[in-house]
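Just one protein chain is left out here, and the rest sit where they should.
Take a look at chain A:
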Amino acid sequence: MTESNTDFGPDLGEVFGPSHADGGPELVQLLTPEGERVEHPDFSFDLDDEAIKGFYRDMVLTRRIDTEATALQRHGELGIWAQLLGQEAAQIGSGRALAPQDFVFPTYREHGVAWCRDVDPLRLLGLFRGVDQGGWDPNDGNFGLYTIVIGAQTLHAVGYAMGMQRDGVVGTGDPERDAAVVAYFGDGASSQGDVNESFIFAASYNAPVVFFCQNNQWAISEPIERQSRIPLYQRALGFGFPGVRVDGNDVLACYAVTKAALQRAHEGSGPTFVEAYTYRMGAHTTTDDPTRYRLSEDLEHWKLKDPIARVHAYLTRNGLVDEAFFAEVEEEAERLGEHLRAGCKALPEPDPLSIFDHVYVDQTPELAAQKEGFAAYLASFEGHKEGAR
C-alpha cells in the first residue's frame, strides 16, 4: 500500500488541473472571448475606443502578413515561415504598450511586435526568403534582429537593461526618458538554461526587463506539460520578482499588463514576468505538421477565443464602428498583401563575394586572400561564357 504524500504542498493536479485549459483563475482578462469588457482588481485598460480600433487594425494587418507569408512559402517564394496565427493580441497588446525609448529583443515569431515598431514586413520576408538575415536597423525602432537560438536573447536583454541602468535612464521620473527592455520568448525557451540564468541576473541587478513569454502551449511537438508542472508565471516568485498570467488572446489585457510591467521597470522596481496564455493556431513553422502530435479539437476550442473576433464583437456590439471601418481595414490589408507579394519577388539576391565581408570588422589578410581567390574563380566563368559564344 502506498499513500500519496501531501506534506510537500498542494497536489499538482489541483494546481494544474481542470482549469488549465482556460488559463486558470489567475488569468487576467479585460475582454472576454464574447467581446464583453470586464473589470480586474489589479489591471485596467485606460485608453479610449479609438485605441481599440487601432488595435483591431493592427491585428488584422498582422494576420495578413502571416497569411501572405504562409502562402508565399507554399508557392516556393519563402524557404520557411514561422506563423503567429492566434498570437496577434499578445504581440499587438504588448507592442503598443512600449514607449519609443524601450528596446525589444524578439524571437523569430514577433511579426506583430515588429509591426508596432514600424519594421517594414518585407524586411521580415527577406530573412525567411534566405536573401538576408533580417536587414532592419535595430536602432531605427528599438527592435532587435530576430533571434534564432532559442532563449539566447533573454540574456542579451538583461545585459542591455543593465546598460540602461548605467546610462541613468531608469527611475528618473521622466516618462519621456525612463526606459526598459522587453524580452520575448516562448514556453519551450522557459526550459533553457539561458532563460533561467537571465531571470537570476535580472533579479540580482534589479534590471528593467519585462520577460514577455507567449505560452502558445507547444514547442514544436513538445507540449507545455513537458516544460512545466506549474503555471509558468508562478516560477517568477522563485526568482524573486512578480509573475502575471494574462489572457494572451485579449489585446486589452495584454496591453494593460505589459504597460504596468513596463511602469515597474521604468521606475526602477525591477523585472516582471508576463505569461501571455495563448495558443499556436498554426504550425511551429511551415516545415511542421501539427496533426502528427496534437488533437484537432484543441484547435477548435481555441478558435472560439480568437483574438481578433472578440474585438470585432466588442466594436460591433457597442456601435463603435460601421461597416465602412471594417471595409477600410480590409482594403488596407489587401494593399499590404500586394506590397508583400510584389516586394518579396523583387528582393535582391546577395553578391557572392559578400560572404567574406562581415566576418570581422577589419578583414584579415587570410580572408582578403580567400575573397580574391573566389573573385578570380567567379571571373573564370565569365571568360568561359565568352569563349563558348
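Here, a residue touches a chain if its C-beta (ideal position, glycine included) is under 8 Å from a C-beta of that chain, and two chains touch if they have at least 3 such contacts; residues count from 1.
In this text, contacts and distances are computed from a predicted model.
Engineer: UniProt protein name for the omitted subunit, picking from "Alpha-ketoacid dehydrogenase subunit beta", "ABC transporter permease", "Cytochrome c biogenesis protein" or "DNA polymerase III subunit delta"?
Structural biologist: In UniProt, the chain that is not shown appears as "Alpha-ketoacid dehydrogenase subunit beta".
Engineer: Just name the one of A:T107, A:Q227 or A:T278 that touches the chain not displayed here.
Structural biologist: The one listed residue touching the chain not shown is A:Q227.
Engineer: Which of A:S191, A:Q234 or A:T316 touches the chain that is not shown?
Structural biologist: Once the missing chain is taken into account, the touching residue is A:S191.
Engineer: In the whole complex, not just what's shown, which of A:V38, A:I148 or A:I200 touches the removed chain?
Structural biologist: Answering carefully, the residue with contact to the hidden chain is A:I148.
Engineer: If you put the missing chain back, which residues of chain A would it touch?
Structural biologist: On the chain A side, contact with the omitted chain comes from 79, 130-133, 148-151, 188-189, 191-194, 219-222, 226-227, 292-293, 349-350, 352, 354-356, 359, 366-367, 370, 374.
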